[in-house]
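Only one protein chain is missing; all other protein chains are in place.
Every chain is named by a letter (A and B) in the order it is written, and numbering of its residues begins at 1.
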Amino acid sequence: MRRTVLVCCGTGCLASGSIEVAEALQKELAPDVIIHGVEDACFVKKTGCNGFCENGPIVRIMPDDISYYKVRAKDASAIAKSLETNEPVLRLLYRTGGKAVLSQRENPFYSPQIKIALRNIGEIDPADINDYISRGGYTALKQALGMEPQDIIAQVEASGLRGRGGAGFPTGTKWRYAAGYEPTPKYVIANGDEGDPGAFMDRSILEGDPHSVIEGMAICAIAIGSSTGFLYIRDEYSLALANIEKAIQDAEDAGFLGESIIGSSKSLKLSIVRGGGAFVCGESTALMASIEGRVGEPRAKYIRSVQRGIWDLPTVLNNVETFANIPVIIRDGAENFAKLGTEKSKGTKVFALVGKVKRTGLVEIPMGVTLRHLIFDIGGGVIDDMPFKAVQTGGPSGGVIPENMLDLPVDFDTLTEYGAMMGSGGMIVMDSTNCMVEVARYYTAFLADESCGRCTPCREGLRQMLMILTDICEGRGREGDIELLEEIGSTLVDASLCALGKSAPNPVLTTIRYFRSEYEAHIRDKVCEAGVCPELASFAVDPVKCTGCTLCELTCPVGAVSGKQKEIYTIDSKVCITCGACRQACRFDAVVAIPRRR
Amino acid sequence: MALEAISKQEIKSLIESYENDRRHALRIMQDMQRIYNYVPREGLEALAERFSCPVSSLYSLATFYRALSLKPKGKNVIKVCDGTACHIRGSANLIGSIGRELDIAPGETTEDGMFSLELVNCLGSCALAPVMVVNEKYYSKVSMGQLAGIFNKIREGEDQ
Partner (left out) sequence: MVITIDGIECECEYGEFLRDIATRCEIEIPALCNHGGLPGQGCCRVCIVEVEIKGWKTVVASCIYPVEQECIVYTNSDKIKRQRAMVLSLMRARAPASKEIELLCSKFGASRNERFIEQEGEKCILCGLCAKTCESIGSGAISTINRGINKDVSTPYDEPSEACLGCGACSEICPTSAIEMEEQGSLRKIWGKAFDLVSCEVCGKPYATTQELDRNAKVLGEPASRLCDVCRRKAIADVLAKTFGS
């Protein structure tokens, strides 16, 4: 029987060795064509990211819909054999609740998902334009060419689609504004400078389904009357860059891009711009400055980019995920899209569920589901069933959300009311071994380095906030520090020049709001209960739990752990650098953080 | 590290492979970074001449963008992801251990010019945290015990 063996070759699976798996499978299945003929042979296809990266490399057998996880090259012969015998390879199946499941539909990580932006990823070979076309690709572009630009925009408006990069501005409105301005040429830009630490949906889309972004951009260009576009993509995303480059070439060759799109009078020339490595370039005006070959400093947005954007000309800049949604809206109708989600946040959103969560990966679900559903039902809860402490959402512009707020729906507006934001969809789960003050210090350090440094509140405010937070983490916190942090934070919110500065204090302000007692413990008692801040914690071995397995001794980088196999180990606090490596290594929870009282 | 001679001709042909438009400045410097492991002064000055712009405006770019460096990097650049997911899964420990193993701090290069250590922003491989990338090869869920082996292997590869 003819089958397709889909081997996930997203960055995550590649890192786990999926190329070797694909090659081994190809070798095993090479004689298949000779034995069974083309009609009935099994073919290997390399796909984009399946999202469940932690369990990669992932291999899927279609049309049987059997998924194998953590596949090694040496498993290839077993998989090849299973295709002959029709007996699945049990040991490679995903297990949940003691039961092995065949299909992704039975896997709790996948079953609640509804895929729009990620519709093709993991199903198609991103390097093959025909794969994209065979799943309805470029039909929306054909439709759009037959429509009045106003009708395309109306359709996008009716869908309720809002910008997936985080700001949530209505996409249709943006297009309508840009279409309404006289000056030409106009520009279309896809923002693929995914900078939020802990988010990788744009990378996945660019790698796994580049044509969906190209098609979305082409439809936008037709709607606003543009014939030039740019894709600004992080330089670190080498696979995404390679795939999008090929896709642009293939689309041009097939007549979907370039002069006279599908024989029409419209044209679109797309070029790739490799990001320079600056988080602030995720901000639209800084990104445009960067494309112009200047330093990526934002400008005040009193005059919007739709009126005066790149080279002072009307520009529509949308996020990669936003563009990937467009073809579906045009093809299947705005109503179908608007059926999903909440009243003000329509459709689905891709989330990167990472950190201390059991099932890590990319998840696409309708907006409005609760954080609890996302983290505990789809994500399976906290690793090792540790106590949940917080989830950080929205990257450095977002905030942390504590346990008692997990029933909040995730959409553009709700989390913002609570000081956090959905942002681009990063969800970082933290457990009791994560220190909230240290997390705030981490984000502040990140932003202090990544700010463009142009305006006083952001540059000098972050400098002082970072100093104070470092003091607190290292035991030099003072009374009044918390209030001062809040005060500086409020100035950043009001007085900074751009969105980076205005949202920069969110991690600090939310950790203070929801975990004030941790700050107080650091400042007053000089204690880091989580055992993260080295100056304020130390480690000891719990003699009841220790099995003498030697793992802690082997892991310790400075030789502070000693003991004999099968006996209880001890940590020499004079040598210990409180890096916490032994605690992470211990499988029996026997290394405990004890506050270092002064 | 012995610097390979920077050929003016090579720089010139690189610059001239792009149209004379200021917007290619970043891209050309990224190319230089790839070829020479840094943006050489000769390159910066040649570029200023090409665009008829002050050297200072390009120097400004080169110091602003993290993808560019004005000092040569080591033959093997170790990038340790310090994205949030990696951070809370112990990237700080990893950085500390690499530092001890190679006797360098982030941003530094070993004396023999073999390794540079860099902290980088999220590589989008959060599911595999903590992640380290050496010469485009990803190492996932890196534990400290693996480090010496990884670096020795890279050194051996260099010898061949």
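Here, contacts are C-beta pairs under 8 Å (C-beta built on N, C-alpha and C of every residue); 3 or more make two chains touch, one makes a residue touch a chain.
Predicted, not measured: the structure shown is a model, and the values here were computed from it.
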item: Among A:Ser451, A:Ser538 or A:Thr555, the residue in touch with the chain that has been omitted; value: A:Ser451
item: Full-complex contact with the absent chain, from A:Ala144, A:Leu462, A:Cys546 or A:Ala590; value: A:Leu462
item: Positions on subunit B where the hidden chain makes contact; value: 41, 44, 53-57, 59-60, 63-64, 70
item: Residues in subunit A touching the chain absent from view; value: 278, 280, 295, 299-300, 302-303, 447-457, 459-464, 466-468, 478, 480-481, 484, 487-488, 490-491, 494-497
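Assume only the chains that are shown with their structure count from here on.
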item: Rounded Å distance, subunit A centre to subunit B centre (Cα mean); value: 24
item: Complex contact set, residues of subunit A against subunit B; value: 11-12, 14-16, 52-54, 56, 194-200, 203-204, 235-238, 273-279, 290-296, 352, 354-356, 360-361, 392, 395, 426, 428, 430, 434, 439, 442-443, 446, 450, 452, 554-555, 557, 577, 579-581, 584-585
item: Residues of subunit B defined as touching subunit A within the complex; value: 21-27, 30, 60-61, 64-68, 82-85, 87-90, 92-93, 96-97, 100, 120-129, 131, 136, 138-140, 143-145
